[in-house]
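Structure incoming, see below.
In this view, the complex is presented without one of its protein chains, the others remaining in place.
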Amino acid sequence: MTETITRPSLPGLRDVPTTGNPQTKKDFTSDQEVRWCPGCGDYAVLATVQGFLPELNLRRENIVFISGIGCSSRFPYYMNTYGLHSIHGRAPAIATGLAATRPDLSVWVVTGDGDGLSIGGNHLIHAMRRNVNLTILLFNNRIYGLTKGQYSPTSEIGKITKSTPLGSLDTPFNPVSLALGAEATFVARTIDSDRAHLTAVLRAAAAHRGTSFVEIYQNCNIFNDGAFEMLKSPDSRDEVLIRLEHGQPIRFGADLHFGVRRNPETSVIEVCNGDDPGVLTHDAHNDDPSVAFALSRLADPGTLARSPIGVFRDVDRPTYDDLMSGQLRDAAEQQGEGDLAALLAGTDTWTIDSRV
Amino acid sequence: MTETITRPSLPGLRDVPTTGNPQTKKDFTSDQEVRWCPGCGDYAVLATVQGFLPELNLRRENIVFISGIGCSSRFPYYMNTYGLHSIHGRAPAIATGLAATRPDLSVWVVTGDGDGLSIGGNHLIHAMRRNVNLTILLFNNRIYGLTKGQYSPTSEIGKITKSTPLGSLDTPFNPVSLALGAEATFVARTIDSDRAHLTAVLRAAAAHRGTSFVEIYQNCNIFNDGAFEMLKSPDSRDEVLIRLEHGQPIRFGADLHFGVRRNPETSVIEVCNGDDPGVLTHDAHNDDPSVAFALSRLADPGTLARSPIGVFRDVDRPTYDDLMSGQLRDAAEQQGEGDLAALLAGTDTWTIDSRV
Amino acid sequence: MSAKQTTELDRVVIRFAGDSGDGMQLTGDRFTSATAVFGNDLSTLPNFPAEIRAPAGTLPGVSSFQLHFADHDILTPGDAPDVLVAMNPAALKANVRDLPKGATIIVDTADFTPRALKKVGYDSNPLEDGSLDSYQVHGIDLTSMAIEALKEFGLTRKQASRSKNMLALGLLSWMYGRPLDGTIKFLETKFARNGTIRDANITALRAGWNYGETTEDFAVRYQIKPAPMPAGIYRNITGNLALAYGLIAASKRSGLPLFLGSYPITPASDVLHELAKHKRFGVRTFQAEDEIAGIGAALGAAFGGALGVTTTSGPGVALKSETIGLAVSLELPLIICDIQRGGPSTGLPTKTEQADLLQAMFGRNSEAPVPIVAPSSPGDCFDAALEAARIAVTYRTPVILLSDGYLANGSEPWRIPAVEDLPVIDPAFATETNHQNGGEPEFWPYLRDPETLARPWAVPGTPGLEHRIGGIEKADGSGNISYDPENHDRMVRLRQAKIDGIAGVPDLEVEDPSGVARLLVIGWGSTYGPIGAAVRRARAAGHDVAQAHFRHLNPLPANTGEVLRRYEKVLLPEMNLGQLALLLRAKYLVDVIGYNKVRGLPFKADELATVIKDVINGD
Partner (left out) sequence: MSAKQTTELDRVVIRFAGDSGDGMQLTGDRFTSATAVFGNDLSTLPNFPAEIRAPAGTLPGVSSFQLHFADHDILTPGDAPDVLVAMNPAALKANVRDLPKGATIIVDTADFTPRALKKVGYDSNPLEDGSLDSYQVHGIDLTSMAIEALKEFGLTRKQASRSKNMLALGLLSWMYGRPLDGTIKFLETKFARNGTIRDANITALRAGWNYGETTEDFAVRYQIKPAPMPAGIYRNITGNLALAYGLIAASKRSGLPLFLGSYPITPASDVLHELAKHKRFGVRTFQAEDEIAGIGAALGAAFGGALGVTTTSGPGVALKSETIGLAVSLELPLIICDIQRGGPSTGLPTKTEQADLLQAMFGRNSEAPVPIVAPSSPGDCFDAALEAARIAVTYRTPVILLSDGYLANGSEPWRIPAVEDLPVIDPAFATETNHQNGGEPEFWPYLRDPETLARPWAVPGTPGLEHRIGGIEKADGSGNISYDPENHDRMVRLRQAKIDGIAGVPDLEVEDPSGVARLLVIGWGSTYGPIGAAVRRARAAGHDVAQAHFRHLNPLPANTGEVLRRYEKVLLPEMNLGQLALLLRAKYLVDVIGYNKVRGLPFKADELATVIKDVINGD
């Protein structure tokens, strides 16, 4: 490897070697035949990720995709990088060990609403709390795809599925609210089919140092087709989708005739007229997650109408892996590299000479 | 049992039989010798719970305490009710099965910051999302007691413990924020040593139908002594403890010279003068958890200074167990009780007469 | 009545194969129930890809359904198909190698385009290059036929072509004289809300029949007489359905409400789906956040007096290990159903295997014995569920039921039992104190029944019996926490003795018609069919072979050692590397010979027949 190694400027990738050679989508496409159902939203996400990565110009061998189990978790097989298709729900834990030991890698986690929020919920919230340097893509299709259509922790109440013939009973998680409640430093939401938006969110997520949590609304056209239709179809989306942009007033609707404000009396965040003087300006860098949390509550838990998308929160906090490396560095500097012989000997020794 | 069974008026206990006979603390004290360290905060909580239960006048045999593993989880042994000391982190799941099948029981979960937020975090957030009719008491001593003093998910950053000799690296969970992010319908916080406050919170928790989550600041005088000293000692507590009461303005400080308001510009919740016109009035019944969430962020994650205590949130939402019972009732009413013979026969049968 | 000639057969094996999207499972199911109603004995083997819907026309996307039916009782879905119905080139390519020479192939030619052929690695068209000369090939453009037949329904070509499976079903029904009415009734209810689709499918079905009737291409029809079976009312049933019904029956016969705590996983999910339908039976199904919560909730329900059940497959059992250990320590009734699949790890989720036996025996920390029951056929899953419940409730213990993917999805005719003939299970709840402490009556949760060594089961709500139990070692009798060394040793042995002493485990029955056999062939679980069929063939070939099959793996039947020692050679085929063999060798020091294949597929009778002969001839 004569070629000189440069480092990208993005904080999230500070220690990951880049390559001088220009890259294309093809560089990130593996030789494995993609086996999702025709029409699955996963294809769009895969294409967008493969299309976005060249922009980072990272050495392919320094990128790792780790997934759990589920349709979405087949993702790593299709990326021409290092990859690990692990077991159900455990990807964040596995990725934590890898990221903590290999700062020179760009580690991505791919998970689903079942994999990440049902069986894997605990690993997910702990990864976010620790702020391990990972980018987590949660494919939320509001259903269990691989096991052929049971309801998931993000399915709307009353969902009729194989396992709930009379309708599901439990209130779904709002993944953004949950992440904010779990001390996440980067929280975003985007949509499989909106390539430009998805790319922009990936860009911000990759730039962020720490755990970047990205919820992706993804259509499962076999078991939950049209789950996000209202948010996607040209005739309705503008009225129900709230696009968040840092520093911009939060307005939506065809001609931005809606806005989001804080109700002066109840102090609850609510939708108002676009020209309301109280329209909020989005601050993704606010240290206090409360406003972001309030925004996350705008979405109707059933229909998802008035779902904000974009980056809810993006703040700096030391990462678990950087702090850990720091403790090792300091220890070595202050006490010197470990000396095995000295360690084994300890302080209380005695010598037996060759009698016997 | 000739004695007639009456039902208490509290929604949370609607279906639990009461007894005519007056009860005392002694009725709830088991014959087992209590084995916590002398001075442990757990003693105070035990005494308060035993002292409070008679007020509900429930039949003792219809009360069940279920715990995981930890010092706090020894709790059920000391209660003269039915009890289950299960395994580490699983109590909410076990209690869910019991509550879902036995609406006539008052089911209590006792857990710790390690049991409930580390290994058991996922079961905890899912129980709250489902809103199973349970009361969960989380004894938060910010340490692993039973295993002799490792840091826990609520320990402050930089905590020096056996497992973190150079200080812990991870940002602690704020249990109240986490619960609110997990769709909890009842969220409260109280303190082991404040008997009156603890009793009031228990009263509200028992009354609530659904999952009542109660964080109890509990002192571990062996491995984390004084963790809550600032919040307890008469000379400091008034200045750092924010007592929430529904319908009351949020003021604190010796002579209520502090208040809590929403900053008009940043719209962040912050501490202000007690006489500030913007001082918020606490609304625990607000459907939107955003304000409660904002209040939960006032506490300093390290010192816990400005910790609000009391009931953050208390809203009605159908419980998982009631909905499940409802589906069974409706099914039986609409299609009639199940007929096993008809079920086994199904629709496609044929008969073989006695040739052979 | 058709003018065509009719040939009589005693058995036929048909395999339907196509894209996951082609509805082959449905086609197979319908043909199966018509065949069942007709009165043949039968056995089926569905085979799906692990992907939900791999791209159309690819090999990984091929889904198939095999049916074996006969005029006599049969035990397996058949080794090799006599007839293959292939809906596209991939289906042909993926299945043709299983066909014996001379087999019949009915193939939809519509997709045999150069592109489609290349996609599956055919360089030339097998329908033309002579590579299929040794088979009887009927190439039919079923797709165009469907479109043609349905033109007046105003469907798109795509929609119309979807009915091609019904067309194929109609044709096969004609060939083997299967009545259509059952399927027509089925379509009427299934598409009740969409008249067009309903009628289109019925029309396609009839068109298929008529095509057989009229075309020159099919000269003969085949007749397979009904099979003589014990008198009774029959239905066709799969293992997972029988298991679900068995659990409901156990609930009814014990008077305990059924609570299922489960997390979806192949191939166990259908049990959850089925039980979720039967709320009117007071059945509660809880889709938990994970396997640990599933069994945890079931255990909590059991503490409250419910019949607690959890269903899963191997990876799920691994996750439940710790909680199973807790149930052993709490001594509460609990049923853990493990529908085994290919492993290790995620392995081959949609394939069958019986390699979880040792996990079931030992997959927990320390000494934590658990009874194990393994059904031997789809219908037997019903009885196995009742037996598991009997043991769990009578002995206050978790019980593991080991089914597998082959039993779960395979089906067979099932004689419907009379409810009153089903065993009654008595929960015998404790209602009174059972000990005196200086005059004071007390309840001791671990004061055992001297007979069964079972502890009393006192459920919350029972006045005066309030008690606390947990996973820490308990004092024999009082159940209070005890760190006493001798008590621990005693409790470990008591828990073991309770399981070892489970009553009602029937002796191993040996079938040794000639009475002079020197080889005993044994097995457990789903290998019953192939082993039985193989033994029959060996006997038909003039060999003396004895057979016995294990349904209880822990404890083992009392006469096991005696039976094993009675024979010169003992052969044990297993779909693992020799797990029951290990247990038998350890316990009885008998040199059991294992025959092991771990292919994710059931044994073939022929294969085993050969093995039996080899062992007899001592090579």
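Per-chain residue numbering starts at 1, and chain names A, B and C are given in the order in which the chains are listed.
Here is the rule we use: a contact is a pair of C-beta atoms (placed from the backbone, for glycine too) under 8 Å apart; a residue touches a chain by one contact, two chains touch by 3 or more.
Just so we're clear, the structure is a prediction, and the values are computed from it rather than from any experiment.
> Considering all chains of the complex, which shown ones does the missing chain contact?
Within the full complex, the chain left out of view touches A, B, C.
> Which one, A:Lys25, A:Arg102, A:Arg203 or A:Arg243, makes contact with the chain that was left out?
The single option touching the absent chain is A:Arg102.
> Touching the absent chain in the whole complex: find that residue among B:Ile94, B:Ile119, B:Ala227 or B:Leu241.
B:Ile119
> For subunit A, enumerate the residues touching the unshown chain of the complex.
Against the missing chain, subunit A presents residues 1, 30, 32, 59-64, 66, 69, 76-77, 79-87, 90, 93-102, 104-105, 122-123, 126, 324, 327-328, 330-332, 335-338, 340-341, 343-346, 348-356.
> Counting contacts across the full complex, list the positions on subunit B that touch the omitted chain.
Subunit B touches the chain not shown through residues 33-38, 69, 71, 87-89, 118-119, 121, 144-148, 150-151, 153, 162-166, 222.
> Can you list where subunit C touches the absent chain?
Residues of subunit C in contact with the hidden chain: 49-50, 60, 313-315, 317-319, 321-322, 325-326, 328-330, 342-349, 351, 353, 355-356, 358-359, 361-368, 470-473, 483, 485-486, 488-489, 492-493, 495-496, 576-577, 581-583, 585-587, 589-591, 597-601.
Basically, only the chains that are shown with their structure count from here on.
> Using mean CA coordinates as chain centres, what's the subunit A-subunit B distance in Å?
30
> Averaged over CA atoms, how far is the centre of subunit B from the centre of subunit C? Could you give it in whole Å?
Comparing mean C-alpha positions, subunit C is 43 Å from subunit B.
> Averaging over Cα atoms per chain, report the distance between subunit A and subunit C in Å.
40
> Two-or-more-chain contact residues of subunit B, please, as numbers and ranges.
Within subunit B, the residues that touch at least two other chains are 122, 126, 324, 327, 330-331.
> Can you list the subunit C residues in contact with two or more other chains?
Correct list: 279, 289-290.
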